[in-house]
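Complex shown without one protein chain; remaining protein chains in place.
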Amino acid sequence: MAEGEEIFDEMHGFGEGVRAPYASYGCWFDKTTPSALLKKSRDAQTFFRRTGITFNVYGDAEADERLIPFDLVPRIIGASEWALLVRGIEQRVKAINAFLYDIYHRQEIVRAGRLPERLIRENDAFLPKMIGFDPPGGIYTHIVGIDLVRTGPNEFFVLEDNARTPSGVSYMLENRETMLKMFPELFAQMSVQRVSGYPMALRRSLERSAPHQASGRPTVAILTPGIHNSAYFEHAFLADQMGVELVEGHDLRVVGGRVAMRTTQGYEPIDVLYRRVDDDFLDPLNFRSESMLGVAGIFDVYRAGGITIANAPGTGIADDKAIYSYMPDIVEFYTGQAPLLKNVPTWRCAEADSLSYVLEHLDELVVKEVHGSGGYGMLVGPAASKKEIAAFRKKLEARPSNYIAQPTLALSTVPVLTKAGLSPRHVDLRPFVLVSSDGVEVTPGGLTRVAMKKGSLVVNSSQGGGTKDTWVLKEG
Amino acid sequence: MLGRTASGLFWMARLLERAENTSRLVEAGFRMALTRSQPGEEEWRSVLVTAGCCDAYLERHDTIEGEKVADFALRDRSNPSSVMSALHAARESARMTRTALTREMWEAINDFWMVARDALKRPPSETDLPEILTLIRQQGAQVRGATTGTMLRNDIYNFVMLGIMFERADNTARILDTKYYVLLPSSASVGSSLDNVQWEMILRSASAERSFHWLNGGNITPRAIADFLIFDTRMPRSLAYCYDTITYQLDWLSRQYCQRLETHDLAASLEASLTATTIESVFENGLHEFLTDFLVRNASLSSQIEKDFRFAE
Partner (left out) sequence: MRLTVDHTSTYSYETGVSYALQQVRKRPVSLPSQSILSWDLSIDGAHWETSYTDHHGNLVDLIQLESGVTSVSVSVKGEVETHDTSGVMGGHSQLVPLWLYQRYTELTSPAKGLRALAGKFSRYPAQDIGVLHELMAEIAGVVAYQTNETDSHTTAEDALQQGQGVCQDHAHIFIAVARLLGYPARYVSGYLMMTDRVDQDAGHAWAEAWVDGLGWTGFDVSNGISPDARYIQVATGLDYSDAAPIRGLVYGAGRENLVVSIQVQQ
């Protein structure tokens, strides 16, 4: 962000006093002693460790089960602000689904000249084996997370789309449980919308996406890579809350033309599999043959209409950051409407003009790998040293089409509790979206990620970011 | 229930029981060492033999000494049946079967592991040992409390109980077998104070010294000890009690699943042979032979369960 640029604080605005959504909270906070809050904060950490809510950070074997810091000052969103977001999210998610259908069928958007063929042609996340296949209900992205950032009262931007496997929903749910335990009186005073219906909503949504073959109540299961996966806690948590089996690849095999799980009483067919295993590892018969995490033949059964895989294989292409830069066109192409949610302005380094601009302004920009995620492989110009910038320049020049660049936005802040009282920290927001034949459902809440270091803009948990409970207030 | 879940529950329970049993063996060995003037190498050796890790120990250490044995049995991660190894593996199994456990149970197991890990960060000194062993016993009791107090009585519970009982029966039989020679009638006639110490070691290893004395009023004979640990269904670590529970749990499963499997026949025949046998005939036919036969049949029933309930493909 440009120096001296004003930063929007969601509690205090641009310094004009406590904003409306925070009014009740502000009053309550003023009557609370900071030391009591700090004690509660420590209790919360102990609670998380005991219940085993931990997060494995890639490449960090020593601290294989690290806690994500939790801050107990909620992030509060007013009803009208939220309504605005929901409309934008619904529009975007519908467009993403239509886009995925199109690129695995006639690719009208390419024929119409609205999206360069190269973006699909050169994309590893494009799965040729999905071509011409109609997933049950026509749905590719059953579960989506849209990462948003805010710069002003009504200024929201989409930072990235997570159509592949959005994680973090367990934090949304557990953070709320913790807050309910710690501050029951606050919830009595303020009308905060529930998020606890999410697991059952997810189950219903998946059940509705069952293939036609399913008779009776569809059997849903969650496929996890296993206990050493960084998101295992979330997989187990969701299975538990949804009341469905948590399966691993070696629990499953093809039986009678279906994918079935080995139970103590024999094989039982699965109708809908919410898989948290990447495309490449899903099926050693059809994709990477050395995969031990998948199920041989599941893709054959899928194409034959014997199971629903959620999210559909090949959806990852929608998360690509080069595709992202075309999202406004994509929304317009498939919905016929102007996009309600803005994209962050993006330079595509594949284009010569953009590349030379980016190379000249590396110290001001955020440069990201088009296929990257989790905050890895990116350059945050303003925070980087000269040496880091020089090293990154080389990588960028060697493979420009592998990168996009964005300005460093003046991300909004929300206060966190520190020993010295409240102090603003930058945040983003990931609302969780469910898609079924009944429509798009946005859970009123989400995962607020917060950069725990003062001034830092990196909120990824893999890079030391923390989380907050996200409150969406009811109307009135 | 997934076959893998049944497997996870069964092995989680076995490993938790193993952790407790191992720490109890160390406790008994430590107690023996305290009450004797000489170093007590033999007592520590029998701790290792009963815990099934004597060879592994001797690969790493030249001499058998109390502190080294305690460290090996409690902390050494290269020893798969050390308390820390067993707890680590039990917790991994619990994580794997997380959706089948109540929150209380998972937290008790997670706590057990965290407390033990902190307590056993460094090799325990002789002074700290009693406190650490007490801690382990308490944590184990908490897991048991959460198990019986919060779990539904369904197949999940059945597999947990089966795991506990198989491990326990195996452990009790091995305690007896390691020292079977001091229980033979020939040694009873000698009745030296040395034997009294040995007998006490057996009882302590099975947490049975108080209950035995309470029931027998100070009348210690090898026959009474063997009878108590093998046939007394009032004693929760006796072979008979374990098999009582095993057949009960298996009957539950058979009703719930509406099927009777080979497992059920094997278990019934093992239980029947325990019921039909008396301590007299055991001594007539040889205590060691009886225990060896039991250990083999116990292990093969355990594998039959793994097969019948599809623990793996």
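Each chain gets a letter, A and B, in the order it is written, and its residues are counted from 1.
Keep in mind that, in the parts below, contacts are C-beta pairs under 8 Å (C-beta built on N, C-alpha and C of every residue); 3 or more make two chains touch, one makes a residue touch a chain.
If you're wondering where the values come from, they're calculated on a predicted model, not measured in any experiment.
Asker: Taking the complete complex into account, which shown chains does the hidden chain touch?
Answerer: A
Asker: Consider the whole complex, including the chain that is not shown, and state which of A:43, A:268, A:300 or A:329 touches that chain.
Answerer: A:300
Asker: Pick from A:40, A:94, A:114 or A:129: which residue touches the chain that isn't shown?
Answerer: In the complete complex, the chain left out is touched by residue A:129.
Asker: Of the residues listed, A:7, A:285 or A:359, which one is in contact with the missing chain?
Answerer: The one listed residue touching the chain not shown is A:285.
Asker: Any idea which of A:254, A:293, A:367 or A:384 touches the chain not displayed?
Answerer: A:254
Asker: Considering the whole complex, not just the chains shown, which residues of subunit A touch the missing one?
Answerer: Residue positions of subunit A that touch the missing chain: 104-107, 117, 120-121, 128-133, 253-254, 256-257, 284-285, 289, 296-297, 300-301, 303-306.
Just so it is clear, only the chains that are shown with their structure count from here on.
Asker: So the centre of each chain is just the mean of its C-alpha atoms; given that, what is the distance between subunit A and subunit B in Å?
Answerer: So the centre of subunit A lies 47 Å away from the centre of subunit B.
Asker: How about subunit A: which of its residues touch subunit B in the complex?
Answerer: 49-52, 226-227, 232, 236, 239-240, 245-248, 250-251, 253, 261-266
Asker: Enumerate the contact residues on subunit B facing subunit A in the complex.
Answerer: 1-6, 92, 95-96, 98-99, 103, 106-107, 110-111, 114, 155, 257, 259, 309-310, 312-313
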